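Here the complex is missing one protein chain, while the rest keep their positions.
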Amino acid sequence: MSEAFHTIIMGLRDFLKDYFDGFWDSYETPKMMVVKNKTLGVIYRAVQFLVITYFTWYVFISQKAYQESETHPESSVYTCMKGTAIHGDDILDTVEYARPSEGGDVISTLLRREYTYDQKQGTCAEHFEVANANCTTDADCVQGEADLEGNGRRTGRCIQYYNHTFKTCEIQTWCPIEAFAVVQEPPLVEAINFTVFIRNSIHFPKFKVLRVNAKYASKGHKKHKYLKKCHYHEEKDPYCPNFRLGYIANQARENFSELCRTGGVIGVFINWDCNLDLDPSHCKPTYSFRRLDLRKDLGNTGYYYRFAKYYSNDGVESRTLVKAYGIRLDVIVHGQAGKFSTVPTIISLVTAMTSVGICTIICDWIMLTFIDRNEVYSERKFDEVIKEPTETIQTEVSFISSYGSNHSDLSDGVPL
Amino acid sequence: MSEAFHTIIMGLRDFLKDYFDGFWDSYETPKMMVVKNKTLGVIYRAVQFLVITYFTWYVFISQKAYQESETHPESSVYTCMKGTAIHGDDILDTVEYARPSEGGDVISTLLRREYTYDQKQGTCAEHFEVANANCTTDADCVQGEADLEGNGRRTGRCIQYYNHTFKTCEIQTWCPIEAFAVVQEPPLVEAINFTVFIRNSIHFPKFKVLRVNAKYASKGHKKHKYLKKCHYHEEKDPYCPNFRLGYIANQARENFSELCRTGGVIGVFINWDCNLDLDPSHCKPTYSFRRLDLRKDLGNTGYYYRFAKYYSNDGVESRTLVKAYGIRLDVIVHGQAGKFSTVPTIISLVTAMTSVGICTIICDWIMLTFIDRNEVYSERKFDEVIKEPTETIQTEVSFISSYGSNHSDLSDGVPL
Partner (left out) sequence: MSEAFHTIIMGLRDFLKDYFDGFWDSYETPKMMVVKNKTLGVIYRAVQFLVITYFTWYVFISQKAYQESETHPESSVYTCMKGTAIHGDDILDTVEYARPSEGGDVISTLLRREYTYDQKQGTCAEHFEVANANCTTDADCVQGEADLEGNGRRTGRCIQYYNHTFKTCEIQTWCPIEAFAVVQEPPLVEAINFTVFIRNSIHFPKFKVLRVNAKYASKGHKKHKYLKKCHYHEEKDPYCPNFRLGYIANQARENFSELCRTGGVIGVFINWDCNLDLDPSHCKPTYSFRRLDLRKDLGNTGYYYRFAKYYSNDGVESRTLVKAYGIRLDVIVHGQAGKFSTVPTIISLVTAMTSVGICTIICDWIMLTFIDRNEVYSERKFDEVIKEPTETIQTEVSFISSYGSNHSDLSDGVPL
């Protein structure tokens, strides 16, 4: 019993010994055939050169495949409008024209207002351009109908259109209707000199990098006053995010007086393109401006909104309806950061090396198809083995004979 | 001296000549063993077929691995609510129920209001449901305590709960408290027919592609009026972003009258899925709607907020507190674009080709383990070399003998 056990132990020891001997002793490397042929050599090196150049220049230098990247940083925007304008007899300052006052990433300047004064709840004539609003008798007006484009719900009567001679359907609404009673204000063209301060801080959570677009210049300016007085300039003042509205309109290729008339939404795009392998000073924000509402040729452009001021006189409620046209600035932050990282580097390097292997596939195909007409190379490259049914006659002879045999029925030639 | 110099130069020239001759002349290609065995051949081709099919179909066609992609486009949203409703004796239009009026990516419609009229600063009884608010004597009320859930700070006295018989702690607050004096308004169920116009323009900065979700139909409509009158329809009017509130509630599987009662936040998801290799007309926005506040079974759902109107009568300030329930629409834009690019294509192609190499590993393992029982193949595949200690007797004989030797102690069989 103890002897049998001893035998098993010894056998196991031998097995493990053999296994680890084989494991640590032997090294496997593919056998190569070296073809001494000038044509093939030049093709091989040329293909190799192309592949290596492609990877070095395009993938590594241009596409920065060795970097881990992060897009869409966390972003916080604070905006503040500045400037005063004389409009008629009035002085307007920020409080009057900037909305909303809280200063988030969307800020609008009111440039033109259309007032409809003293509207009261009641019934009056629908605007004549609304579909089916023109009428001659009450029968033309369906009671209770409310056109989506219209101003209210029809009462079913056909009445005179204000102080005109024709008639339209009567509606229940705030009277008089806006389209009829509107009073236009001249646009606030002086707003071209208003400035908007846009403070933007971003954070790349993966890289733990924080950046702010406003800095004090290191020049002789009084620090405290620099950011209050400066204007953005791409080279001279890249960290001064004060923009004149006129500058913004100009950069967006829009006519400011046209914008005053129709209003418009302009995107302020802040782009952070940070290569964190370089000095932080290379991670500078760039700004671009583009109009975001519909294209001009389509008619329905512009930006406006309505609000009302309510009054109460002796229990009767009235309101002044304001349709305000303005420039809305949407601050849209876009950024990306790249930093050297081992995982993408290794994946790219291994891909590059493997791609060099493509050279062998191409050159093998050229060699076997065009150069190796009398199958000298293919005989040497491909060692054909036909398994013998008998197990013992596997001798030196069969080895040499199979080696010397023709390798003629190779179907595809190129090993995948 | 000049002769020695000449010799060195000649030697260097020869060395460089040899080096470049070797570099340009020789081409290395792995030697292959071709096994003529039907079983192995079928397995090999089957595995190859599977791998190639997988890459062709799944990676290239389904996952579009040949494309560079960009997600999260820059987005700008403009919303505008439309519609009029008769509510009791009043007419309501946009100005009254849409908040905020500026039309950003969050817009809410007020559907129901709860008024607490004529609140004044002072002291009054705390609501009886607030923790520890019920009392019998002043000793039950701790002066200065302010419950998070309560309405104000306790004065330390125990007083009668308005015109009821029981007592609660007195608090300093705006009196009377909201919970007691609230007046409910009927909900604005007519809002089901209000429409919201959602204009969204996106920009993929990497691809420099700009898209807008609102276009004029090419049909016979008057261009100017089309966007004012149309309603969204997935197939007929995909570029008309006018949505009825009833349609939105329906798509979000919510009951509109229930929403009127509790309010709610509904996400309007605009999804842009753009394959830029195809015609731009394939890059159409799709819309989905989902309720975003807590689930119904949890009780605390809904959307409401409070605001107040302040009055001043003879120096005494009073306010009307409004608790407004409504539907808040959060427009959330989501997009991705893909375009053919060489870098991902090459990485995927090389991966695919390398993966085909897995076939060899699998088939080698099958061959060496199951088929090659008498080691015919392994002898030919693996050429074992045992380095001779003496350096000169490396002859033809030793070469052939080592070639013919058994390759029996190969530990793992499959080369990595």
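Every chain is named by a letter (A and B) in the order it is written, and numbering of its residues begins at 1.
Note that in this section contacts are C-beta pairs under 8 Å (C-beta built on N, C-alpha and C of every residue); 3 or more make two chains touch, one makes a residue touch a chain.
Note that this is a predicted model, so its numbers are computed, not measured.
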Residue of A:250, A:301 or A:354 touching the missing chain in the full complex: A:354
Residue of B:10, B:50, B:146 or B:179 touching the missing chain in the full complex: B:146
Where the missing chain touches subunit A, by residue: 23-37, 48, 72, 74-76, 78, 80, 82-84, 86, 89-91, 93-96, 100-104, 193, 195, 199, 201, 203, 205, 212, 214, 216, 223-225, 227-229, 342-343, 346-347, 350-351, 353-354, 356, 359, 373-374, 376-377, 379-380, 382-383, 400, 403-404, 409-412, 415
Touch residues of subunit B, complete complex, unshown partner: 18-23, 26, 28, 30-38, 40-45, 58-59, 63, 65, 71-72, 99-100, 106, 108, 121, 146, 148-153, 172-174, 265, 267, 269, 271, 290, 292-295, 298-300, 303, 305-308, 319, 321, 328, 330, 332, 334, 347-348, 351, 354-355, 357-358, 360-361, 363-364, 367, 380-388, 391, 394, 396, 399, 407, 410, 415-416
